[in-house]
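Missing here: one protein chain of the complex. Every other protein chain is in place.
Let's look at chain A:
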Amino acid sequence: MPMASLSRWTMSYFAAALAFLIAAEMLAFSGAGYPTASLAEPATLVIVHVVAIGWLSLAMAGALLQFVPVLVSRPLAFPQLALPALVALVAGLLLLCAGFAVLAGWIEAPLELLPLAAASLLMGFSLIVVMLAATLLSSPSVGMFAGFVLIGLACLAATALSGSAFATILSGRGDWLGSVVLLPDGLPFHALLGFGGWLGLVAFGVSYRLFVMFMMAPEPPARRIRPVVLLAGIGLGLAGAGLVAPIFGRESGTGIAVAALGMLALASAVYGRDILTLYRVRRRKALEINMLASIPAFIALGIGIALLPIAVATGAGEATIAALTFLLAFGWLGGLTLAQLVKIVSFMTWLETYAPRLGRGPAPRVGDLLAMPRTGWWFALYFGGTALATIALAAGAASGFRWAMLPCLLGTLGVVAELVRVRRLSEIKATDRPPAHERPWLLLARADERKPPHVQHRNAASPRA
């Protein structure tokens, strides 16, 4: 049976992702972007894309490179593309931010930076899609999990393509796009497909599978999960229709956005019920920090996705919609990602360091690699800051929002420091650490040296007598 092993570049994806999160939080704390600037201003666009692409997409891509092979029991297809994809995404994002800086007049450079950024990002995301889709489709049966990820990847493609069109229009090189008015009507749908489809739906799919493992809970039957895929699929289909409507000379309007959000809210309700069931029926009674810290993320999802369609439908002000979007991006997606990173990094580090010692005597457990309860306090800071920042945004308090980003930033820095300590095995007694030259590297898995012993043990006789 083919076995999945460690994804070599996942740690590098995580490191880049966390660096972008810290950068975004520092920018927000310094007062750049909304609410000091307006929603469509370049400074806001910089922060939004550093969060969406730099933080959330890189973390998601890194996690999928590790877990898609595990979850479908197939080796990763084209693993050699992982590094070029990372380089293209990071370069594309930096170019995009530079392009926005030109638009804002902060730096002098040709606006062609924007289409160049789009090309680099398209290249990076295409490589990710190729690796993941080829891995999923190589599995003999494409199950429910693959459905979540494949729809998410389709949304990623739509988001990246529409974003590239926007970048080209903004650079003044979009004449060939004709009279198609993609901006600003397409923007909400671009955001919906990115946050709701690529990041949100894939988070749903991955969490169904991972939480079953992390909490030792029985897997929910497919008939329970199917409505989530169906409802979200309809919602995202509507978002896609809203995005392309201007091409056919139709106005997309608020109605389609409300309908799309409404379907995503229904999908989230069914998903929320299932996740609650997983928590309730788990066999692993003591919750680990990743599952505890996911609880505020689920609360953020519940509040955010229930209120956002209502806010859009009733024409609530910009402040309310910005606050709810922030809650979904930082509370739900960001919170869940940060919480699960702690587990994924610990598990991968354990696998690299101690798996070859399995059964050869005492070895630390996965949970021993992480400093507790200290890590819990960092999460408290992060989520506390997120809650305060959401309230400040809703109230239109720009300085309140800035100061609320400080605990968010400190919490994030704390979690990052703990992750570095996990990689360095800092919590492990010196006698239980391998010699220095065998310890995990900070940013790179020793994948080639830690391949699982492929099961040649049939008849492996090692009698003691």
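The rule is simple: a contact is a pair of C-beta atoms (placed from the backbone, for glycine too) under 8 Å apart; a residue touches a chain by one contact, two chains touch by 3 or more; residues count from 1.
Convention: contacts and distances are computed from a predicted model.
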| note | Taking the list "(2Fe-2S)-binding protein", "Metal-sulfur cluster biosynthetic enzyme", "Trehalose transport system permease protein SugB" or "Peptidoglycan glycosyltransferase MrdB", the UniProt entry for the undisplayed chain gives the protein name "Metal-sulfur cluster biosynthetic enzyme"
| query | Which one touches the absent chain: A:Ala40, A:Ile107, A:Ala222 or A:Ala355? | reply | A:Ala355
| Residue touching the undisplayed chain, where the options are A:Met213, A:Ala380, A:Leu406 or A:Val420 | A:Met213
| message | Touching the hidden chain in the complete assembly: which of A:Ala23, A:Ala77, A:Ala119 or A:Ala363 does that? | response | A:Ala363
| message | For chain A, which positions touch the chain that isn't shown here? | response | 1-6, 69-74, 209, 212-213, 216-219, 282-284, 347, 350-351, 354-356, 358-360, 363-367, 451-455, 457-465
